[in-house]
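Take a look at chain A:
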Amino acid sequence: MSDLLESLPGHDPGAPMLSVEDLQVEFATAHGTVRAVNGVSYAVGAGETLAVLGESGSGKSVTARAVMGIVRAPRGRVTAGAIRLRGVDLLTLPEETRRRLRGTTVAMIFQDALSALNPVLPVGYQIAEMFRYHRGASRREARRRAVEVLDRVRIPSAARRAGDYPHQFSGGMRQRVGIALAIALDPKVIIADEPTTALDVTVQAQIMRLLGEIQREHGTALVLITHDMGVVADIADRVAVMYAGRVVEEAGAHDIYARPAHPYTRALLGAIPRPHLRGKRLAVIPGAPPDMSRPDEGCRFRPRCELAGPGCADAPPLYDVAPGRASACHEWTKVIEG
Partner candidate 1 sequence: MSAPVLEARGLVKYYPIGGGPLRRVAGQVKAVDGVDLTLGPGETLGIVGESGCGKSTLAKVLAALERPTAGEVTVCGRPVGRLRGRALRRARRDVQLVFQDPYTSLDPRMTIEAIVREPFEIHRDLAPRGDRRARVRELLETVGLNPDHCGRYPHQFSGGQRQRVGIARALALRPRVLVCDEPVSALDVSVQAQIVNLLERLRDELDLAYVFISHDLSVVQHLADRIAVMYLGKVVEIGGEDDVYRNAGHPYTQALLSAMPVPDPGLRGRREEIVLTGEPPSPIDPPRGCSFHPRCWKADERCRAEPPALTAWRGAGHAVACHRPEVWSPAGGTEGEVSATR
Partner candidate 2 sequence: ACGGTATQDSGDGGGAGGAKTFSIGVTSYFVSHFTPGQSGGSNIDYAVFTPLTAVDSASGQARNAVAESIESEDNKVWTIKIKKGWTFHNGEEVTAQSFADSWNATAYGPNAMTNNYLFADFEGYADLNPAEGEPKTKTLSGVEVVDTHTLKVTLTKPLSLLPYILAQSTFAPMPKAAFTDLKAFDAKPIGNGPYQVTGEGRTTGATKITLQRYDKYAGELKGDAETVEVKSYQDEVAAYRDFQAGAVDVTLVGGNNLTNAATRYKDQLVQVPFPAVIYLGFPLWDKRFEDIKVRQAFSLAVDRDAIVKSLLRGFGQPAKGLAGSTIPGGGAQDCEFCSLDVARAKSLLAEAGGWSGPLKLWTYQDPVNTTILEAVSNQLRTNLGIETITTGTQPVDQLYPNLTAHKIDGPFLLYMGAGYPHLYALADQLFTKGSGTNVTGYDDEEFASLLRKAAAAEPDQAMGLAQEATRTAMAAVPLSPLFQPVGGLVHSKKLSNVTPEFLGGARIAAIKVN
């Protein structure tokens, strides 16, 4: 089939596979408007893995959902920014075109595989649907393709298990089904939102290996949202660290672990329990994350930051620290030097 993305206005083969530019997302709540995402930018190229790190509530998932176009109206709204796939701005496209891109060009893996799968439909059916509504496949053809996909994610005796329901699978297998949904149509970008948080380490390792293989085979761009610093260290090419609705640092994986350029990143790394810290207190970040419904002009990390000075009353821009590295801290030089 002719590639839908290529036919869209603004398509540029040289542009990054996915780029998020200054994205802002708001939610209307009983307590007022929550600006959950407040100027997030990141980019990921084909075949590359971008890990998105950050405190709970920092807007990682909301950004991902905005990319997928599933921020729920009427409460949630993308208010500014752009989301580009190879230069095509998704936000300017009509809803129907966006729908046709979902699953075919961008796909998402959700955190909790059990609740992310429809409990009353067989898993095979849920995968087959994608072939039916995007590829116009017949019922039988779609089912055959679904079994193939289940096979690809290493579900044993896939043909037989395609008729089973999600609750009949173990946690690891469910997550593999979730991956199967995402890769079924060979999308160019996969966003994985904490795909292994609920799983134990052996299963987590399996899943991560599987994602790596798929990425290698198809050159998919992968956005991996996670809390687990170990996983990031294992597979990410680049890392974006988010805090309070913004990306506060972006860098290559090696650099971030070796020499963080933002105090938040530094604190995060210090909080990881490591064998040599046994018996000692872990480093913690004092205070609590800011209330997103009462935005603070200025650096959002200021109240919890040991380096905070009067200059921090102005919101820091994303400083270019080094080629491919950026930090949103006025004092990044101090941080990077330790």
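Candidate entries met the following condition: all candidates are chains of the complex that A comes from, given by their letters.
Rule of thumb we're sticking to: a contact is a pair of C-beta atoms (placed from the backbone, for glycine too) under 8 Å apart; a residue touches a chain by one contact, two chains touch by 3 or more; residues count from 1.
Treat the numbers as computed from the prediction; the structure is a model and nothing was measured.
Visitor: If you apply the contact cut-off given up top, which option from 1 or 2 ends up touching chain A in the complex?
Guide: Looking at which candidate touches chain A, I get 1.
Visitor: Can you list the residues on chain A that touch candidate 1 in the complex?
Guide: Interface residues on chain A, with respect to candidate 1: 54-57, 156, 170-173, 197-206, 209, 227-236, 253-254, 257, 267-269, 271-275, 277-278, 281-285, 288-289.
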